[in-house]
Each structure stands twice: as structure tokens, then as C-alpha cells.
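For this view, one protein chain was removed and the others were kept in their places.
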Amino acid sequence: MNFASDNVTGASAPILDAVVRANAGAMPAYGADPLTAALQARFRALFQHPDLVVFPVATGTAANAIALAAMVPPFGLCLCHEEAHVMGDECGAPEFYTHGAKLAGLPGTGAKIDPAAFDATLSAMPRHVKQMPARALTLSQATEGGLVYRPDEVARLAEGAHRHGLAVHMDGARFANAVAALGCPPADVTWRAGVDILSFGASKNGALAAEAIVVFRPDLAETIEYRRKRAGHLLSKGRLLAAQLHAYLDDDHWLANAATANRMAARLGRGLAEIPGVRLAWPVEANEVFPILPAHLERSLKEGGATFYGWHSTSLPPGEAVREGEVFARLITAFSTTQAEVDAFLDLARACA
Amino acid sequence: MNFASDNVTGASAPILDAVVRANAGAMPAYGADPLTAALQARFRALFQHPDLVVFPVATGTAANAIALAAMVPPFGLCLCHEEAHVMGDECGAPEFYTHGAKLAGLPGTGAKIDPAAFDATLSAMPRHVKQMPARALTLSQATEGGLVYRPDEVARLAEGAHRHGLAVHMDGARFANAVAALGCPPADVTWRAGVDILSFGASKNGALAAEAIVVFRPDLAETIEYRRKRAGHLLSKGRLLAAQLHAYLDDDHWLANAATANRMAARLGRGLAEIPGVRLAWPVEANEVFPILPAHLERSLKEGGATFYGWHSTSLPPGEAVREGEVFARLITAFSTTQAEVDAFLDLARACA
Amino acid sequence: MNFASDNVTGASAPILDAVVRANAGAMPAYGADPLTAALQARFRALFQHPDLVVFPVATGTAANAIALAAMVPPFGLCLCHEEAHVMGDECGAPEFYTHGAKLAGLPGTGAKIDPAAFDATLSAMPRHVKQMPARALTLSQATEGGLVYRPDEVARLAEGAHRHGLAVHMDGARFANAVAALGCPPADVTWRAGVDILSFGASKNGALAAEAIVVFRPDLAETIEYRRKRAGHLLSKGRLLAAQLHAYLDDDHWLANAATANRMAARLGRGLAEIPGVRLAWPVEANEVFPILPAHLERSLKEGGATFYGWHSTSLPPGEAVREGEVFARLITAFSTTQAEVDAFLDLARACA
Partner (left out) sequence: MNFASDNVTGASAPILDAVVRANAGAMPAYGADPLTAALQARFRALFQHPDLVVFPVATGTAANAIALAAMVPPFGLCLCHEEAHVMGDECGAPEFYTHGAKLAGLPGTGAKIDPAAFDATLSAMPRHVKQMPARALTLSQATEGGLVYRPDEVARLAEGAHRHGLAVHMDGARFANAVAALGCPPADVTWRAGVDILSFGASKNGALAAEAIVVFRPDLAETIEYRRKRAGHLLSKGRLLAAQLHAYLDDDHWLANAATANRMAARLGRGLAEIPGVRLAWPVEANEVFPILPAHLERSLKEGGATFYGWHSTSLPPGEAVREGEVFARLITAFSTTQAEVDAFLDLARACA
């Protein structure tokens, strides 16, 4: 009953097998190997985009920060949700890679940017050299709260961003979960909706350590090769990352994994919501569940062997609050979460409630 | 007959097996897993050092640059050989991680720092705020030319460095090859000789992607945790790196691998030196061979299926030069190089000479 | 009737004279001149501090950013009021000089940090490497809202900061106005209250372009000399800055100038508050007045020849708000503001109200 995160599990079997298979033989170093070379065509097909450029890296933090550095100058501002992962959980990676750009946080329930607040921020942007000019917007898909932007929602935000000269980045650490939830072609919720660069995550959904920076505007790709090398993120044995990413895409393994995780989260959420005294802060849309529950229940669950984190958020829905005697929690499911695990947890919860 | 580099091969069998074994089950993320936690004791034992601190990362560039950033302020100077890997082959990673420090190159045959030149540089160091103050020395062990610093040689350079307030870093991308060549305890050629931080390489000698930053002065470790996270080099699934490093050390696998590579290089060097018209620029001490050979021979070897790079160097021995009609080349052996491969290459060379 | 800012005026006569006087003759460059050398003793006497170190620079932005860079590592957090000048009016200078540190904003009426919010922030500081650790607190004296921290208020905040390992910086762009208002020795509201580095402003209070970074903890001074030079803030003709600073301190010229500005602001504030429909957002404590006034009055004042800026603030007192038909404005007085100018403005205001 480990719902701490979707990165506490190892690689899925097909991905691990692919790493083992790719290990044999000599291959050119630094990404000149055939597996890495084949990624470009692979991602172009997946995203139905003729000239996107893809750069594999080992971590989501690197993917996000390198992408932002390609879009935001050192003196620029990057808009994001105030609870975005880049804002609070990457130890200032965007600031490091951009050489001192600044993140500006926007509000919105469930860590999903409120479009009205976004518009207001853009309109109020000062135009004096004393203030850093906004140059990018980054959206998390799914959000830190497990919510999913629909294609039209992405398009609306991206349109405003572009109109004001901002490039648009999507942090897709849980992109697979979002796409599985939406059931749309990945193109619809990315470049067709105005996304310029996507951090395409795999590590949280079956890979050991693999992400891809997918650049839909080739002009933004120019500096990335150097930035990645300079940061030590160009692996000498490129096959390690490439093998994972190929296996991740083979037979829609990525979507199958995400669908499992989403289904488990939905089951968990439904079950929890039925327990007296428990309510969900916002709906379950991907693979995360955010219940507000009685403190004694949280204690009992942990004593009973369940693992999950407490949470706090500035983006509860209007009118909602964590009251005295209550606890706010986050539960994450993964491709490896089983129905038995979920049901055991729910049984325990019902027994303790 | 691929002698292009020691990173064109995959992982050794024991290391690949370890990755597979470590994949099972849930483990805390971001280095809080038991495999990662056990690395500290492991390296302390290996280096007979009671309080060293170890940080696994995926690449040598990251290891070197993070280490240097812990030692050199943005306004500081880092001395290295003018042909050091950090100087010319990491796309400015040290400059990136240190936020703009500068590398200053020293001369010396075979990319091995000439101690007299080092002394002269230290003595001539200007003392005005217009000049960046030297704050670190970095030594490559083995050097870019495949030469090995003996413990007394490291000690002599480190003593001078410390006397002038410089910290000492060792780029050990091929540390195993050096230690295997020296036959001494790893402590003797590192902290006992004055090295403050070691980049302990594994990727070129059997791992897929794993290096360790080994910090012998705990005060220098303080910032590394943040610098690594901020750079996206703290893997969420720490087991990937830790499993490789454990297997690398198990049963002195690292030394056995390096010894094989060194033996193959020695055989290759000996064979080449006996061929008329071929001479070695400097001795083979680890796993690299630097022959100067007739241009027609180089062509024939490549046409015959051998893979290796041409080379050029500013650190040929006094009096030596690559003459008209000659080519300077670099051949690297790895743990996976076989005697058959070496002998086939030598047969071909003899046939074409 | 120019109340736009305290930097729209030129230098005071004594300071301009000092620049002219200092111009004659040859003097060593880069701060080795006798005028610059004498600053150290001068500031030590002024602050009754035996070993402070002082670095003149030309701008407050440089003073603040260099000071913060000496206290906050690239991966560190710097706490400040959410409306602090460093936060929004220096185009990211702190981020540039610190190489990517982050400013975190705290609330409080009139841009004065609320001590309870400060305590809460310190207590809630996460302790995981994913989050940037807080390393400094910067206070503006006087604040962006023209309020003044009393010595005991500084001491209370500094004590909390130090207890949590944060260094304390004071942005004293209007330090003279604050000290003139407090009537205490400058030491009492700086190092004796726990301030580690002070940006001692002069440009807004009589100088043409001169500020001093006053470092009360000598260990923090070590890197500043290099950082200043590297930023191009070590003037070759040091006499320009030094002459201004000497004249600024001579005969308490700095305090006399500030007292004039404060007196004019007080008169302006009193007069405005008596006009029907006008109220002050918070008290006048230094040389700034923040009235909320009818929109038609603001228009009439500007048409009548008055110059001042509109304002907006997130730190209005609880319960206060700018209502429909009202305008929030900022008026600043300087050493050069005359009583006639203030009275003309008030007459105009009364006539238009």
C-alpha cells in the first residue's frame, strides 16, 4: 500500500528488458548511436509533427530546466502556477539553467492555472526596464494536483501567451496520465494547442530514468544541444535513455501504463469519497488523489501499513479548507499499483473510519 | 576492432545484472533508497577514510563540474592541463556550474602537468583584484594522454596547491585504469596525496552511466547536494546509479576491468611500436595508445575495418613532432576489448605497413 | 511641484563642490586613491564599529545585489517583503549577482515585513534538498512604503533570521531618512540590531551617484571586492564616489538633507489628510506620502502642474482598499523640496477638492 509517489517503483518489465537488450555490442558515444538517432522519427510520428526535435535526458528536472532556458533569457520572467513543480520542488533548477530568470506564480484550484488570473497578469505586466519581461508560460500536465488541461484549455492559455510574446512550455512529468485521461492524440494537447516545448516524462510511468525534451519549434532547439552537454546531461552511452524511450512507446506501452495508474486512482478516489468524514479536495482526473480526512483516520492508515504524504496547498477550491482535526493528504498510483493494493487500503480505511 | 573510446561498449555483465536485480520492489525516491544509503560506508571502506561523502551522478561531466563548483567561486580560477577534458571537451561545463569561473591551462607532455610550470604559474600569480584568484587545481588521472600520476607526483602538486590556497580535484574518469596501473591503495593516490574531491568514474570501465563524486573534505560537501539537485542530477530512482556502483566495487570488479583494458593497451602499444615507421608519442601507462604513424597506414587500417580517432596535441615531448605524411592517432581499449581484437588489429597493421 | 521621486534632482551643492575639488591632480586608479582609502575610517567612526569594511559603488541596485551575492549562494533563498525594491524594481539584479538565487516575498502593511508572517515562514521552511534553503533576509529602511523599522523591530527580525542561519541585509536606499526619523545612532538600527550588511544610500539624498556597501561582518567582505570588480563597479577614478561620500557625511550633511525631506513629507501628508475625501494609506514616517484620493482630484493636480506617480500595493492595511472613483498615489520629497513647493501643491489640492 505504497502511495507515496509514482517514482518509488522500478522500471516496467518491457522497459527493463529493452535496456538489457540494448546493452550488447559497440555503439558510437554521445548520442550518435542508432537507437538515439531513431528517436527523432519515432517522436515525429507519435506527435504527427514533421520537424520536431527530441533530446533525451535522464531526469524531469533537467528536461524542464533546459527547456525553459531555451525560452527565457536570464532577465526574463516565466509564469507558472504558484504550486508548480518547477516553482518549489526542483531546488531552483530553472533559475540555474536560465542563469537567473524568475518564476512568477499564478493561482488556480488544484494547481491548475486560472485563466482569468493569467489574463489579468498579462494585462498588468509593467513595461519598464526595472521589471523583468515575461517570456514564457509553463503548464504542468497533469498538474501538481493531478488535474488535466483539456486541449481547448491549453489553447486558450497558449493563445494569450503567444499574443504577449511568451513561449509555452508543458511540464509533462505525468503527460501519459493526462493523455490517457483525455483520450486524444498527443498532438492535440501539445503543439496543435500552442505548446512550443514539451517535457515528455517517462520515469514516473515505467522507465528507470528517461525523459524527452520535445521541441515543436525548431528555432528553439538550437541552443538545447549545447545546454544539455554543458550540464552533463548528454550521456556517453546514449542507448541507455533511447532504449527506455523506445520501449516506452512500443505498442502504446506508455498509455497502457498510464491508464492502469489512472484507473487505480479513480478507484481509490471513489472508495475514499464514500467513507464518512472523507472528501476529495478536487476531482481525480489522472493518477493522484487528494483527500481531506480525519486526523485519526490518517494515523490509523499509516499504522496499518499505508504509505502516503501529507499535503498542503494554497489552491483549495473557494470555500474549501482543511479544518481542525482534519488532515490533507496526497495519494499517488503508478503503473505498478494493483487493484488488490487499492482495495486493501480501502478496506483498512473503512475499518478505521 | 573498435578503439574509438572506452564508452562505445555497454555495461559489463555483473553491472547489468545488478541493475536488473535492483529494479524490483518499492524504494524511496531521490536517493533515500537503501542501495544509495549504503554507498557511503562502501566508499569509506574502499578509501579507508572515516568521513568522506559520496554523491552518485550519471555522467563524468556532471561529476567534474559539480566538484569544481564546490571548490571555485564564480570569480575564481581553476588550473588544469591545457588539454584536460574539462578544458576542451565538456562544452564549458565547469564554467556553467561555477557560474563563470575560468580554467587556466598548464603545459606538460602527454597532458600531464609539468610541475615546474605549475610552480612558475603559482609564483607569478598576480595579486590585484583585476585578476581572478586561483582557487583550485584539477588533475586528470589517468590524463587525456593516458599517463598516470604516481602518488608522490600528486602529492607534490597538491602540496603546492594547498600552500597557495587552492583546493585539489582529481578527474578520475579513468581512475580505475590509473589505480590498476599503480597497484596502490586508492587512498594513496587521492586524499593521502592531498586530493580534496575525486570524480570516481565508472561509465568508461563497465557501468552504463554512473560516476561518484567522492568528497574527502566534508566542508566541501555542503553545497554539493543542492548543486546536484538543482542541476537535475539527483535521479528519482537512485537505485539505478547505486546498483551500478555497488556491482562495480563488488569483488574488485572495477580493478579487474581496468586491468584488462590496460593489458590490452599495453599489448597494442608494444605491437605498434615494433612496426616500422610507427612510434608512440609517449609510453602506454593505462588504457590509451598514442601512435604517430604513416598516413597511408592509418588509411589502410580504417579501410580494413579498424575504428579509432585522429588526434592532435600541444603536449608532444620536446623534440617530437608529427611530420609531413604522418598522422597522430589515439586508440583506446576497454574492459571488453579482447586479445583477438588487438591481435587482429596488429596483424592488419603489419600487413599494411 | 515634482514629487515623482527623490532621484529627479541633481546633487546638493556641497557634494557637487566636493566632486569639483577632488578632480584636481593625479591619483592612483581603482580605489587606491587617498579619498577612497579614507572612507574606511570614516564609516568606522560613523557606525562606531572597529572593523567594518566599506565598498563604494555608483548605484543602489549594485549595492543591494552585490551585498546579497555575498550572503546567498546560487541555490539559496532570500526573504524580503513582497513589495521590496529588490523584488520588483531591479530587473532581477539579485538573481543576476547571486547566479540564480530566489527571492521569497513576505506580507506586511506599507511594505514593512509582518514579524508574525516572518516567523511562520521560517518555521514552515521545508528541509528537503528539493527546496532552496533560506540564507538571507533583506529589510528596506525606509520601506518601499516609506515606513521605518525601529531598532527593536530590526532586532526582533534579525534575531529570528540568525537563529535560522540567515544573514541580514538592510537596503538603505533611504537609510538617511530612516535615521533622521528615528533620531538614533546609525549603529543602533544596523549592526547592534543584527544587520550584517547595509546598502548605505546617498544618491536619493544629495549625491549624484554614490552608495556604500557597509559590511559589519568582515568574513562577508571577502568576496565583495572581486564581485564588484567583475561587475564593472570598481570605478577607475575612485575619487568620484569617494568625494561624494565624504561630503555626504561632512557636518552631518546626510542627516540634514534627510531631515528636510522628512519635514516636507510630513507637511505634505498632514495637509493632504485634512482635505475632504483624501486619506493616507499609512502614516508618513520618512519622505514618502501615500494618499488615496478622488480620481478627479488626482487629475486636477496633474493638470495643475504637479508631478507624481500612481501606485498600487498589495500591502494596504487590513480593511483598507482603493474604491471605485479613487486613486492611490505616491508622493516623494527630497532634500531639495521647498516648503513653497509643498504649500503650492496643497493650495492647489484644496482648490480642486
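Labels for the chains are A, B and C, by order of writing; each one numbers its residues from 1.
In this text, a residue touches a chain if its C-beta (ideal position, glycine included) is under 8 Å from a C-beta of that chain, and two chains touch if they have at least 3 such contacts.
None of these values were measured; they are calculated from a predicted model.
Omitted chain: which shown chains does it touch?
The undisplayed chain, in the complete complex, is in contact with A, B, C.
In the full complex, which of C:F43, C:Y226 or C:F345 touches the chain missing from this view?
Hidden-chain contact among the options goes to C:Y226.
Tell me which of B:H49, B:H99, B:H169 or B:K237 is the one touching the absent chain.
Considering all chains, including the one not shown, the answer is B:H99.
Which of A:H49, A:K204 or A:R230 sits in contact with the chain that's absent?
Answering carefully, the residue with contact to the hidden chain is A:R230.
Taking the entire complex into account, which one of A:K130, A:H296 or A:R350 touches the absent chain?
With A:K130, A:H296 or A:R350 as choices, the missing chain is touched by A:K130.
Residue by residue, what part of chain C touches the chain that was omitted?
Chain C touches the chain not shown through residues 2, 4-5, 7-11, 16, 19-20, 22-29, 57-63, 65-66, 90-93, 96, 203-204, 208-209, 226, 229-237, 239-240.
Quickly run down the residues of chain B that touch the omitted chain.
74-75, 88-92, 95-96, 98-103, 129-132
Tell me, which residues in chain A touch the chain that this view leaves out?
30, 73-75, 99-100, 129-130, 132-133, 223, 225-227, 229-230, 234
Following the convention adopted for this analysis, only the chains that are shown with their structure count from here on.
Which chain has its C-alpha centre closest to the mean of all protein C-alpha atoms shown?
Per-chain C-alpha centroids ranked by distance to the global centroid put A first.
Could you grab the centroid distance between chain A and chain B? Build each centroid from C-alpha atoms only and quote it in angstrom.
Each chain's C-alpha centroid was found; their separation is 35 Å.
I'd like the Å distance between the centres of chain A and chain C, where a centre is the mean of that chain's Cα atoms.
Using C-alpha averages as centres, the distance is 41 Å.
Whole-Å distance, chain B centre to chain C centre, using C-alpha means?
The mean C-alpha positions of chain B and chain C differ by 51 Å.
What positions in chain C touch 2 or more of the other chains?
Residue numbers touching two or more other chains: 74-75, 99-100, 129-130, 132.
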